[in-house]
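My questions will all concern the structure given below.
Left out: one protein chain. Kept in place: all the others.
Chain nomenclature is as follows: A, B, C, D and E, assigned in order of appearance, with residue numbering initiated at 1 for each chain independently.
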């Protein structure tokens, strides 16, 4: 195990209790070299760099992934990491609304849908503010 | 409930018997403010504007969503709305073929797949025109 | 010159006085086979199909190209074709606003910028409705 | 059945034992004309052209589809075709790693996930090179 | 001038000395209604919402726009706004490096290129850390 790989895994675990799930199921088994390079590059070379705080990196990741709309599983992982890092569910939802301005409501709504259960507790608080009739009026 | 939100919901119901399904399941529960802004912006501010007819707006929505390939659930909703508004299944399929020119067959075929059941009746009519052998020849 | 190629060129000329500019400058010179296949596929096989009217095809093209944000020159060509076909500048702008809902204001604003001169006359009519201070207040 | 359609089907079968699955399930039933044009254009007009070898075409298809991240089913089909054509699982994984440079790890990892079972045998060989702890350390 | 439009313009000016340039040149002239809706939605409805701090919103905007790679002018505007809000050039570059993980080096490098002059002062400080030979060795 290279030092870079070990450092990347450390970052993964530090970012989320569910750390290795990002690479644990699929990538590491079928494409271990791919997983190693992902861990080394993303989590050893880039993420721990000192020039930008963790919170902003996590929100940048969420915004980039939501705007692209390509990788719901990775988006979920970073939303969970942001919540683990102390971001509130409301902040994540606000970030996705911000993304809607640039990437459209289609991408933003899909992103919300992908993280539905992670953001669900939030709803109980203010769900009543926006009634949606469940049947035609 | 703001006037804009109410006006947006009216547009949703006018566009499809299945109106609120666009926001009813996920968005409204987890992110009511997101749902409210989506309804207000997309269906109160933009869609009912007088400068473009409903049919063209619906096909523009279908083309934009199919070209992006990010939000199959929203694409389905607008295909259903177009059918409800009197568009034929064949017209929707033709629009997706038109999209294939610009966004590629990959996006267009995924769009068709996402709306498969909605467009299925169409096939019974002319399915025989294009036989696909089900086994190697 | 194949029949399909000839039919495609006929469609190009029928769509816009500026017909062959879509392929005339770059594609036809460097990659004539590419240009031939584009003309045959897009303008002989797809565009003239009877199942969808020309106006809807043009707006679907505009919406798909604007949503993707990849090909401003082609977007311009189809905007010009839509104007030549009788669409008003206002209708094109409304279609781009509709695209903004799904693809974001970033893509829609870039699309408008790409077609700026084609849509400019429109502004003289109602430009006063939306004053933008040109200096800090 | 037109000559072009027949030629396209021949290419489909030549590319993969699972040839018609690309269009067999959804497209051919709901949208036979769409399926016919896809087969004719992609597999009669483009794929068999003499100017580029089959292997490079298949890898170009895989790279383009993985970079876009829109059509996992089509990506799977071309990965299978590449394996049928003699490419190794490792070569496909390397191509996806190459795509990661340009399209990001998000798209590349989703592409790998979409082809997981097709690429699984590969892992048994060198899976040990990259251990991922399954629990927090 | 509606209250929402006025509130949106206030946000624009508060975000950047160069506030109205985002809409001042193209949008407001050719498509004043488009500009008004953009200002109202993006800068009155979304940006000033209390649930997320300005800094995170700006970086989310930068990440979303860089990941999409569609709208360099808007990206520039938000980079300038982030610098005006106290972000350092290095932080912006780090955010773009973070985007490179998810959206690829292609999009990230294009984003950097689009903001080149805005980020240039940064280079003088540590440009020596990474010598690039200007001629073949």
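In this text, a residue touches a chain if its C-beta (ideal position, glycine included) is under 8 Å from a C-beta of that chain, and two chains touch if they have at least 3 such contacts.
Because the structure is a prediction, the values reported are computed rather than measured.
Enquirer: Write down which of E:46, E:62 or E:97 is the residue touching the left-out chain.
Expert: Reading the full complex, the residue touching the unseen chain is E:97.
Enquirer: Could I get the residues of subunit E that touch the absent chain, sorted low to high?
Expert: Where subunit E meets the chain not shown: residues 69-70, 93, 96-97, 100, 104-110, 112-113, 116, 119-120, 122-123, 126-134, 136-137.
Enquirer: Kindly note down the residues of subunit C that lie in touch with the hidden chain.
Expert: Subunit C touches the missing chain through residues 1, 5, 9, 13, 17, 19-20, 23-24, 26-38, 41-42, 65, 68, 70-71, 73-74.
Enquirer: Considering the whole complex rather than only what is displayed, give the residues of subunit B touching the chain that is not shown.
Expert: So the residues of subunit B touching the unseen chain are 100-107.
Here is the rule we use: only the chains that are shown with their structure count from here on.
Enquirer: Sharing over half of the contact pairs with A-D by residue number is what counts; pick that pair out of A-E, B-C or B-D.
Expert: B-D
Enquirer: With respect to inter-chain C-beta contacts, which pair, B-E or A-C, contains the greater number?
Expert: Of B-E and A-C, it is A-C that has more C-beta pairs in contact.
Enquirer: Please tell me the distance, in whole Å, between the geometric centres of subunit C and subunit D computed from their C-alpha atoms.
Expert: Chain centres of subunit C and subunit D, defined by C-alpha means, are spaced 31 Å apart.
Enquirer: If you average the Cα atoms of subunit D and of subunit E to get two centres, how far apart are those centres in Å?
Expert: So the centre of subunit D lies 36 Å away from the centre of subunit E.
Enquirer: From the C-alpha centre of subunit A to that of subunit B, how far is it in Å?
Expert: So the centre of subunit A lies 27 Å away from the centre of subunit B.
Enquirer: Residue numbers in subunit E touching 2 or more other chains?
Expert: Answer for subunit E, listing residues that touch two or more other chains: 33, 37, 41-42, 46, 49, 65, 68, 71, 74, 100-103.
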